[in-house]
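All protein chains but one are shown in place.
Read from first to last, the chains carry the letters A and B; within each, the first residue is number 1.
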Amino acid sequence: MNTEAQEMERIFERPRALRSATTHYCPGCGHGITHRLVAEVIDELGIRETIVGVAPVGCSVLMYNYFDIDMFEASHGRAPAIATGFKRARPDLPVFTYQGDGDLAAIGIAETIHAAARGEKFTTIFINNATYGMTGGQMAPTTLVGQKTATSPTGRNCETAGYPIKVCEMLATLDAPSYIARVSVSSAKHVLKAKQAISKAFQLQLKGFPYTFVEVLSPCPTDWHMTPQEAVEWLEENMFPQYPLGEVKAPKEGV
Amino acid sequence: MNGKSIYTSVIMAGFGGQGLMFIGKLLAYSAMKRGLHVTWIPSYGPEMRGGTANCTVVVSSEPIGSPVIQKPESLIVMNNPSLEAFEPRLKAGGLLFLNADLVTRPATRTDINVIALPANDEAVRVGEHRAANMVVFGAYVARGGILSRDDVAAGLSGLFGEKAASKLEVNMKAFDAGVKYAQAAPARA
Partner (left out) sequence: MEKLFMTGNEAIAEAAVRAGCRYYFGYPITPQNEIPEYMVKRLPEVGGVFLQAESEIASIFMVYGAAGSGARVMTSSASPGISLKQEGISYIAAAELPCVIVNMMRGGPGLGGIQPSQSDYFQATKGGGHGDYHLFVLAPATVQEAADLCLEAFDIADRYRNPVMILGDGVLGQMMEPVSFQDRRPAADLPEKTWALTGTKGRAANVVKTLNLDPSVLEKHNLKLQEKYKRMAKEEVRVECYQVDDAEIVIAAYGTVARIAKTAIQALREKGIKAGLVRPITLYPFPYKTFADIAPKVRKILTVEMSLGQMVEDVRLAVGDKTEVCFFGRCGGIVPGYEEIVVEVEKLTAKVAR
């Protein structure tokens, strides 16, 4: 018997909202961190047994294998419509969608804007890694000008491929959303702030506030063809100027 | 009902807003209240916005097969384009009711019965210029022989609901004017 272990205080453990599973995410990917943050918030707010999540199509399509909560799997881009249908039927349950930039800002932009415009009472966690991860690193709506991807091999040319979409700023033009924030998981400091924003979004939802949205800038070392360390450095250097961090919209009163 | 077999079909056509859809519903609804089988089909789509509108009503003592009628037994026409469109389709020997205030050319067929009446003038005379449809409807019911005046009055109050009871009287006045006209005017064969 290990008496030493008995005497030790447990200060860190897997959140109850996560299963004991090995994820399929690449080393240095931001999904694992963001999953953990969402799971910790779910635990802390005591909503694991009531919350319903909607998984996207993209790298996180299998997130229901990692979260130990009731979940939908959506089709590509339709998570906000599914969350709308569910929340309208069960307004008593907390609901969130978890979507990548292709899913949310390309094919699902209409569903996103209209759910936001209607002020649907769910939370969206938006992972922006400036690329299509699952399909192998193609250009996303959020790909930076000049950024090389599989479908912009010489760098995104704004003459032919236009400019990246700043989703937070765009949604902030709408009247209904109550909370819109952009965070990053590129360093320990930013991870802590990211958790605060995610927690605030969920808390606002629980208080009945309309549409809450957190964009998470997230590294994709594999498709960026970098080491994890290079990826977080590239993110902060290149994505921060294009996608400034902070609360874009927040209620005056609330949390 | 006296057990006699009943079947009749009518197309009602004119400008949107002239109340043709309404008198079609009134016919079908009043006949339904009498225990008859009825169908009412409107034309639908952009033509409803101020263009020509029409509806087809079938009333029968038996379950109704086709609600779509190529050759109706009667025709109510409230404008020139409708006469153009539907006169050729009226069954031989059928009844054509014309609002003579708005239809400016005569019917061309000689194998049908035409009842032309100044429905707008009559409507103004009874005090409701919008009730020209009810004048023509009065003539149709007088010649159609399926509904009584009471059937129509009951149907009208059913469709209007209680809040519009005040409209009932003037509409029935218009209806009566049409009945009188149909009884007085000889049908031109």
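Here is the rule we go by: a contact is a pair of C-beta atoms (placed from the backbone, for glycine too) under 8 Å apart; a residue touches a chain by one contact, two chains touch by 3 or more.
As the structure is a prediction and not an experimental result, all values here were calculated from the model.
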Option from B:64, B:85, B:124 or B:153 whose C-beta touches the chain left out: B:64
Missing-partner contacts on subunit B, residue numbers: 25, 28-29, 32, 37-42, 44-45, 64-71
Residues in subunit A touching the chain absent from view: 48-52, 54-55, 61-62, 64, 67-75, 78, 80-90, 93, 110-111, 113-114
